[in-house]
Every structure is written in structure tokens, then in C-alpha cells.
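The structure appears right after this line, and notes come after that.
The complex is shown incomplete by one protein chain, all other protein chains being positioned as in the whole.
Coming up: chain A.
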Amino acid sequence: MADIDTLPSTDEAPAEVNPVGGIDQAVGDFQYNVNYEFDAGTGLSEDTVRYISSVKKEAPWILEFRLKALKTFLDKPMPTHWATKDLENIDFSKIRYYLSQGQKPKRTWDEVPDDIKKTFERLGIPEQERKFLAGVEAQFDSEAAYSNIKDIVAKQGVIFCNSTEALREHPEIFKKFFGKVIPTGDNKFSALNSAVFSGGSFIYVPPGVKVAQPLQAYFRINAENFGQFERTLIIADEGAEVVYMEGCTAPKFSTSTLHSAVVELVALKGAKIQYITVQNWANNVFNLVTKRGVAHEDAEIKWIDCNIGSRLTMKYPGVVLKGKRARGEVISIALANDGQHQDTGAKMIHAADDTTSVVVSKSISVGQGRATYRGQVHIPKHLKGCKNNTECDALLINTNSRTDTYPAITVRGDTHSVQHEASVSKVNEEQIFYMQQRGLTEAQAMSLAVNGFVNDLVRQFPMEYSVELKRLIDLEMEGSVG
């Protein structure tokens, strides 16, 4: 697997291949900038941060914010007393913290590892999307093709752009909410993101506006979204509703080893936000993401999170239930195959009366894969009538598969109702036998059983994702039997 050391150096002459090969250039009206002049180099220092900020022509307050975050990052120890030791293998000095557009397209399709190519094939991803997902090229044509969605929502007053643009064009809204849900010092990786963030989406939905179609980052992505430190901020004003989707079922092939995003959601009174992530990282990536939303009175935030791939994922989407009757939900699926550790979970912080939260987590461990659920439900004093229900189910496929569950529940007061239930099991042998009786091979039967295990959750995904997810599970289950 390629790692950071094999990333082509910036001094190298562009490869012979056409960097935009495979794209029908007749589609869309785009310009392609082949001058890849911005590169912050490897390692992290104050200079790196100043460099990023200057390239982006940022206001002084944001540079100050970044520098302060850098200090916090450097001061904060790694979370070692509970987290996996694998975190210690991240070499921060070897990471590139900023590459401007165009750096990645220099890679050729030949450099993409075979197993990733195979996944693309099997999922039936169109060639154009394959190349984009493999980071071989930027999908400017899609920007054009889908920009009409952006236009439609703009007519409703919705702002949908990347975070750099938002900083420039909507500083008044951006500044008001930015870094408020997830403070810089929340954890070491949120501090890192705050120092070097680049790319990510900004969405503002005005009061009462219900965005009919899901907003998809993937189809409006521009070069900056390749950023491994993206920063997303979504604000749904009073009574507004929005669905946001990111990621894809195909592997995101990255030569970087660290992905550390921060996603902040703000649902004002009566608003609804649904955030759907389907991620399938290449096996060398440390995926350390902080995601949290604040739900005000009668608001609802729902995280739908699917984690596949990566070497180590640590991600615990959370909701702070700040207003009365606010509702939070986390639906998560994790699939850990050989050499992977999916350390995922959910945080529900109740901070107002009559708030309710639901967590449903399903994990599958294949081969030597390890899936961990880590959760937190917190109901502090002086609240009334809060409810939480958490369900975790883990499925173990092979004898050496591993799963862990570590919830932490704090309840204060006598008017609440909290329940947590987790179960660990293997695929029902009778089911497999029954399916084999009807002519399925053991592997097919196993895939069907695993798909059945996650089916009620997969149905909550948009159609095109749920179809690909099923295929992906088939693929992951191949060779895992026996």
C-alpha cells in the first residue's frame, strides 16, 4: 500500500500521462489549472499554518484562530489511557498538511492499487467517478453538471459552498457558529484540524426552508475537498430542514495516512439536519474525525454513519441536546476487515428537559478485524423527562475476529429513562445451512446473512448507497469464510 513517502515530490516534472485522462472534456465547461504551485511541504510548524492562511488570503482573525489551535495541538497529549496504541504510529512530521489543487491529479491510474481498482469494478462505479475517488483527477465536470442543484437551492436562499469561500463571502454567519460546537481544544485532532483545515462544506439554510433534495458533497467537490483536514459547518435556521451526504461506497484511495475532519452542525429551533456519511477509506488511513451537532428547542439531528476501510477509525458523532424536546439520533454501521480497527460510537449530551436520543450501532468483524463501540450518554442534574435508548449489535465472522463495547452512561434524577443493550453473536449456523440447502454457496449465504444483519439500518440510506453497500458487503465477505 502506498504511503506518504511515495507521494510524488512537487519538484518532479508532471508525468507523461494526461492528468485529465478519462474525462470526456466535452462535458461541462471547465478550466483546468495545471500550475500546482502551492504546497506547504511536510511537517507542521507555525510557518505551515501561516502559509496555508496566506495562500487562502484569510482574514487575520482566522490566522490567529489557527495559530492558537496549533499551540493547543502541540500541548495536548495523545489520548493514550483509553485509546488504541496504534495512534502512536502516526508520524506527524511526515505528513503534508496542505496541498493546493492539482497536486493529486499528478498521480496516474496505474498507481492505484489493484484491490482498490477491483472494488471499483465490482461496485460498478463509472470510470469517471473511479478516477475521481482514486484521487487521480479532480471532477470539475461534475461541478458543472451538478451546479444546477446549487442554483436551485440558492433560489431558496440556501448558501452551499466550501469553507474557504464561506469565510470570504459570509464571514458574519461563519464566525458566529464556527468552532462553537466543537471547540479547538475538544481533543488533539480537533485542534490539529483547527490549525490546518482546508476545504469542507458550509451550508446555511434560512428559516423555514426545507431543502427538498439531499446536498451531496461528492458531486460538487472541488480540488479543496481533497483536503485531509476538511472542516464542515452546517446551520439550519429555525424550522429549516436539510439532508447532507458525504462520501461514497468505493474506497477513497489516499496517499496520505491521516484524515482528521471536524464537522459542526447547528439545528436552531424546530430545525432538522440529517448528515449521512458512507466512508470506505484505503487501508493505510488513520481516520480521526470529530463530529458533533447542537440541537436547539424541538430540533432534530440525525447522524447516519457507515465506516468501512481505513487502518484505524476513531469517530464518535454526537449531539448536544440543548433545547427542550430536542432529539438526537446516531445510526451507525462499521465493518472491520483484516488489519482494521473501527473504533466508533456515539455521544448524547442531554442539556434540556424532555430531550430524547437514540443510538443504533451495528458492527461486523471479519478476519482479524476489530470493531469497537464507545459511547457516552450524559444526563446531568436538574433535568426532567429525558430518554435515551441505545442498541449495539456486533457480528463476528471468523474465529480470530474481535469486538469490544464500552458505553458510559450517567443519569442524574428520577424522571429519566435510559437503557443500553448490546449483543455479540456469530452468524446463525442454521440460517447458513438453510440457505445452502437452497443452493447458495457458503460465501453467498454468509453475505446474505450479514446483509440481513444490517438491513434495517441500510434501508435508512439513500437508495443508490444502499445498493452499493450491499455489493460492498458481498465483496468484503469474499474469502472470509472457512
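Methods note: contacts are C-beta pairs under 8 Å (C-beta built on N, C-alpha and C of every residue); 3 or more make two chains touch, one makes a residue touch a chain; residues count from 1.
By definition in this document, contacts and distances are computed from a predicted model.
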item: Listed names "Carbohydrate ABC transporter membrane protein 1 (CUT1 family)", "Fe-S cluster assembly protein SufD", "Glycerol-3-phosphate acyltransferase" or "Cytochrome c domain-containing protein", with the criterion being the UniProt name of the chain not displayed; value: "Fe-S cluster assembly protein SufD"
item: Contact partner of the left-out chain, one of A:E172, A:D414 or A:E430; value: A:D414
item: Residue in contact with the excluded chain [from A:S45, A:Q156, A:N398 or A:Q444]; value: A:N398
item: Residues in chain A touching the chain absent from view; value: 81-82, 365, 381-382, 394, 396-426
